[in-house]
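For this view, one protein chain was removed and the others were kept in their places.
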Amino acid sequence: MSVFDGLKYRKVYSPIHNLDPRMKFLYVIALFVVAILFGQIIPLLALFVLQIPFVLLARVQKQWLRSLRGAAFLAAFIFLANIIPRFFYSGYVLTAADWEYSVAMTLRFVVLVESFSVFFLTTSPDHLGLALEQTHVPYEFSFAFTTAVRFVPVLAEEAQTIMDAQKARGLEMEKGNFMKRIRNYIPVLIPLIVSAIRRSLELAEAMESRAWGATKKRTNLYALKLRRGDFALLAITVGILAVAIYVYLFVPVPTLVQLFG
Amino acid sequence: MAIIETKNVAYTYPGAANPSISEVSMKVEKGEFVLITGPSGCGKTTLCRCFNGLIPHFYQGELKGEVTVSGMDVTQHQTHEMAKHVGLVFQNPENQLFALSVEKDVAFGLENLGFAREEMRKRVDWALNLTDIYDLRERSPHEVSGGQQQRVAIAAVLAMQPEIIVLDEPTSFLDPLSAEKIFDVIYELNQKIGITVVLVEHRLDLTAKYANHIIIMDEGKVCFDGAPREILSTEETRLIGVGIPKATLLYQLLKKEGVNLGDVTPLSSDELSALLRGALEAK
Partner (left out) sequence: MIEVEDVHYVYPNNVEALKGVSLTVKDGEFVAIMGQNGAGKTTLVKHFNGLLKPTQGTVRVDGVNTKKTSIATLAKNVGFVFQNPDHQLFSETVEEEISFALKNFGFEAEVIEKRLDWALNLLGLTQYRKTSPFLLSGGERKRVALASVLAWDPQALVLDEPTIGQDHEQKERLRQFIVQMQAQGKTVVIVTHDVEFVAECNPRVLLMKEGKIVADGEGKEILTSPEILAQSSIVLPQIAQVFMQLESLGLPRDVIDIYEAKEILLKVLKERRK
């Protein structure tokens, strides 16, 4: 699914990839806040355009565009969810303001999805896990996260093997009506679940055997250090927030309708 | 003093009708290379789990008798304490590696134990070099081969610098060449750093030559316990269903036909061919 492509980490070395995930996350939260603050097209468009240099710097244009395409379906849904009620409640008449508002809401959604997309595209799971650990999230959670990510490709391969095994016993997954097709997933899901349970048991044994739970003060082989680029990003984040709050409080933002009549 | 000692140990898994092992009494001396073998279901895996405390702490169930490892009674010490003295390497390479990079996995135990970063770095590099996987340290566990994964697991155990390493059928999923490499690594560790090795294996043709102590189990009990050359030269071991090395079997078959190649039972093809050469060249 192309929308998931936009979330998969790509191992490319770019200045963005090397930034501290915590700073990147703060940046994304800031974008999130600003996007919620404003309901007009102009600032939302500005936010959207703001991401483009980051995408280009990180060299993830292709994947980013793919996630845009994936989000298009949901975006269209949001657009319709805004415009259609307006159509009915205003007596089957649509003003320019109605169109503008619906477009703005859609744009807001797109900005949110895209900023998260850039985050996940440029942050490796280990980096993310490390950030979670260092921000004192309880170790169980970051461990669960990194272990889950580690086993995703393993489970995917296993699912394929299981499907092959059942197909080799005559299971035809494409045939039959909707109900039959759902039932055809049982011979695939059950072995997958049983295998996952067995795997968890083996993992638990291995963890115990390597002193899991020995001390509450767990240390780490790596340490995330903040560097120049991270402070630069922090400065940009604070800058954006400052400008946004100033504009929100003191500058009336015109809508396109107001600008162009 | 024995580094592992069990006295009349019996263990029943929770909910099981019968014990998986019973009347097991055995001793392992420091620095030994012990081979534990026997048909499937004989209890060798269960016995291994007793050595680091997984039995009784993780598995619960009923444990009778004494198990003393590195001077500690396993029932009195948590598994994470035992982990500093005895490391366990499991059968499935994939299911004992959890981190996203090899070196982070090797550091896992040390992180759990709260080691300082510089000390961890030193130990991780040392373990990676001992198992010859230093170049793989930044790779993801999923990307490396099964044989390499097992070496990562071994390095991860070594990093904690235990006195004993227990390996439960570590090469089941590996091809013979990778299996040989693993056994070579383990044997070298035993020779170089003196770590006591307890190896559970079916593949005697590849491992018998390394061991100086063999324990054969069947149906939860210890049947034979002693030096490999003596134990594997008897008829009874074959009857239990243990796959003795073909070279040893050939030696036995020839012996039955009256051919005496000497008293030292061969455990590998090299040893047998040396004996045969001696017999064929002698006048």
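Order of writing sets the chain letters: A and B. Residues in each chain are counted from 1.
Please note the rule applied: a contact is a pair of C-beta atoms (placed from the backbone, for glycine too) under 8 Å apart; a residue touches a chain by one contact, two chains touch by 3 or more.
What you see is a predicted model, and the numbers here were worked out from it, not measured in a lab.
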item: Residue, one of B:Thr12, B:Thr75 or B:Ser172, that touches the chain absent here; value: B:Ser172
item: Residue numbers in chain A that touch the chain omitted from display; value: 158, 161-162, 164-172, 186-187, 190-191, 194-195, 198
item: Residues in chain B touching the chain absent from view; value: 38-41, 91, 145-146, 169, 172-173, 175-178, 180, 202, 205, 241-243, 245-247, 249-250, 253-254, 257, 259, 268-270, 272-273, 276-277, 279-281
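By our rule, only the chains that are shown with their structure count from here on.
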item: Gap in Å, rounded to a whole number, between the CA centres of chain B and chain A; value: 45
item: Chain A-touching residues of chain B, taken from the complex the two chains share; value: 49, 52, 54, 57-58, 78-81, 83-84, 87-88, 90, 92, 94-101, 103-104, 107-117, 120-121, 124, 140-142, 153, 156-157, 160
item: Touching residues on chain A, where the partner in the complex is chain B; value: 124-126, 129, 143, 146-147, 149-150, 153-154, 199, 202-215, 217-223
